[in-house]
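With one protein chain held back, the other chains of the complex are shown just where they sit.
When the chains are written out, they are named A and B in that same order, and each has its own residue count from 1.
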Amino acid sequence: MAFIPHTDDDVRQMLATIGVASIEDLFDEIPPALRAAPLTGIPPAASEMEIGRLMSERAARDGRPLSFIGAGAYEHHIPAAVWAIVTRGEIYSAYTPYQAEASQGTLQTIYEYQTMIASLTGMEVSNASLYDGASGLAEACLMAVRANRRSKSLRILMPRAVHPTYRKCAQAIAGNQNLRFEEVGFDPATGQTAFDAVARHAGEDITALVIQQPNFFGTLEEVDRLTDWAHRQGALAIAVVNPTSLALLKPPGEWGEHGVDIVVGEGQPLGVPLAAGGPYFGFMTTRMEHVRQMPGRIVGRTLDLDGRPGFTLTLQAREQHIRRGKATSNICTNQGLLMSAATVYLAIVGPEGLERVAAASMARTAELVAELTKIKGVRQAFATPRFHEALLQLERPVGPVLDELARRGIAGGYDASADYPELGNALLVCATETKTSGDIASYAAALRAVLGTARAA
Amino acid sequence: MSDKNPAATPREATIFELSRTGRAATAQMPPPMTAHVPPELRRRRRPLLPEVSELQAVRHYTRLSQMNFSIDTQFYPLGSCTMKYNPRGCNQYAMLPEFLGRHPLAPAALGQGVLACLYELQDMLKEVTGMQGVSLTPMAGAQGEFAGVAMIRAYHRARGDLARNEIIVPEAAHGTNPATASMCGMKVIEIPCNAEGDCDLEALGRVVGPNTAGIMLTNPSTLGVFERTIADIEKLVHAAGGLLYYDGANLNAILGKVRPGDMGFDVIHMNLHKTFSTPHGGGGPGAGAVGVGARLLPYLPIPVVGRDADGYRWLDERDLPASIGRLSGFMGNAGVLLRAYIYMRMVGREGMRRIGEYATLNANYLLARFRQAGFEPAYPSRRATHEFILTMKHEAREHGATAMDFAKRLLDFGYHAPTTYFPLLVPECLLIEPTETEAKETLDGFVDAMVAIRREAAEDAGRLKGAPYTLPVRRLDDVRAAKQLDLTWKPAA
Partner (left out) sequence: MSENIPAELRYTKSHEWVRRNPDGTLTVGITDHAQHALGDLVFAETPEAGRTVATGEACAVVESVKAASDVYAPLAGTILEGNGGLADAPEKINTDPYGEGWLWKLKPADGKELDALLDAGAYGRFLAESAE
């Protein structure tokens, strides 16, 4: 039996010690009517060899297309050392560090992570991570309600240029607690959030304004202007950011006159593989004045009985408190393994490496856009400065084009037409440092071929 | 608290203290390329990231890992956490490059392999829990709970039954249960349990009514015992128009023996990182898949893997318009789900039953040995399920040795402590869950260690209070940690 070490002798001795005749006797408190029938829907046990073969066959079937999709998850080179280290048993199979003395490895890693992410985002303090960027935004909105005492409206201004799934997720998670998410449009010429659409709410009781940078289209927003507007209205500013971009872009702690109040985002680009959608991790940073409203775990440094520095989970009592008031959160875990990977990643790439990755990704995306827009029937939607993603507009529906590209081994991008009908046949493309000029040329050739074939529009 | 002793240096400095300007892991860098950032948006000061060589980083984090207890290195009988062996095969095959490299939004045509695994996982989880539908998207137990209560709420609202805003929770429940109810805009009604650890049926009868949305139960309960009156609870709550929610934290006890669907539960959440052995990773990632009966099928969180003539694909808002929505940016913790799939395939049909049996055998064996050694079970008339509770209140009274002291001293003996002080109902408690993957000798060694520690407590309780002695740090000052908040490293002024 897989993973069960007992010999017949062991079982005999153990039953004798307990004083029962059989293992079944140990279930005598369970009403017989409840006993399960044999689980015929589950296949018989496979050995590791057999299941390994099945998984390899399935993986081979899926293959490795050349990928130009971003839309919230980004392909970057991950140094081999990162996962060699975090799949060590002492990290991989460790539990939450409740017994601090037996978990100094985990705790010190979290402390280092908190330091790096707080600094990267230009803020004072970080938690130990959340589930992902999208649910992190929901948590940030709940936190803003708790932290903004003066505001009673529970109204959150949410630009349409924020990632569509993030907006849906915020509604699904925080909508049951009377938070009201109000849409703010974007300027179809620039792809930026329309300042007029935001400013229309001047004088109203707004709890928070969300600003994503770069936004879903990859476009750079007027972050200073938006942050200052929010603060003048007595609203908190919530930033949703890409961590790689922060190697080159001004961090949210420096936006506007005072910097934003809460920062969240998807940490996946930092050493976490795409892995068909997860696990990823969300990061959250804030100012010290709001630390007690921040959900999730936090690690602090202290001293032990001998005066030696050590690390421990702290501010845990506030977690129960966050569970009782208005704008409740129930989160009680962090994405430890992924956060550890990000910490090792950042230590290995360092500030210089992260800048190079960011710059190369911006440059490759610019190259991709230049090559693809040479093709008849492909234009860029916005000329505004961008980070490493761009929205293209095609003259025919995007879905079938992507299907054709897939047949040629290329994952061409994300079809944003359904999310933004006003943008027509909208294709969101991304190229990171992992793409060469040759890769881009291959994509351009394939797209040219697909668009060139005579098909019903 | 002794004064800071210069000799009391940490075993490992922080990575920032190893940093030297200009040092870098050049093998990892892409070539420099020009990027045009508008000047007003340019970052002016570099972030505080370490500048170390690749070897320094590898050595630092490897040495840190060596300061951890883990399942791979120590027996870890944490009650309610199910610290069973995380098979390496699950990791290896979940991390095949094709799975690892797949973008979540890549076409379904290029993902039939991984989608087949996830679809089959949905089916296996339905089978093992006796439910009609499964969504794999919740990223943790707490998210699974949220999905469960949100679905209950959606169900009542869809039927125009807007008055149902109360969730009944046993007083011994885990803190996330009432928090989840609040997150869904519900009111929490607590009911007590009796001296034997079962829910107080009379108290339940008094609180169910037209405002009852549902009841949240764990079975076996957080007290480590099987809820014997579950059939009566089910009748009472359903008769009053409420639904039953099952917290699957303790599913390992009954895996293959009893199915929550058969007990009448309408919705359940499972902790794949407990029952299905995905790695705990120092605090996550988990996966809190949810299962539902027919009534709640329309409300499942999206996306869900579906199958039609063309193959597998993700079902979304168009397929499930009444869904409670999306709880994650993509489709939940796919890599975790693959590990759970591989685990379930290796365990197989017969093995599933053995898990419940051997987890229960190990727990009852430990309970019997502890009882024989003179320790005090919290519920002496009950069988252990996959876990049980000992109370140290006698030792605390006689020798001043608390459950916390036992826990800390166990670390010196090379055992991770059991869960302490949960559930809150039992004073000075240790909640012990060995799991089925431990051998008899390991369990015997654990009992011997506890016996030795109790002897120490009787001879010199002060010794326990100072434990642990053999770890990288002694006991840490929690009060100082919370009062003098030091949450990020700062360079010396």
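The rule is simple: a residue touches a chain if its C-beta (ideal position, glycine included) is under 8 Å from a C-beta of that chain, and two chains touch if they have at least 3 such contacts.
Quick caveat: nothing in here was measured; it's all calculated off a predicted structure.
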Sort by label and list the shown chains the missing chain touches. A, B
Touching the hidden chain in the complete assembly: which of A:180, A:318 or A:448 does that? A:318
Out of B:397, B:455 or B:483, point to the residue that touches the absent chain in the complete complex. B:483
Chain not shown, touching residues in subunit A: 292, 316-318, 320-321, 324
Residue by residue, what part of subunit B touches the chain that was omitted? 478-479, 482-483
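Criterion: only the chains that are shown with their structure count from here on.
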CA centre of subunit A versus CA centre of subunit B: separation in Å? 20
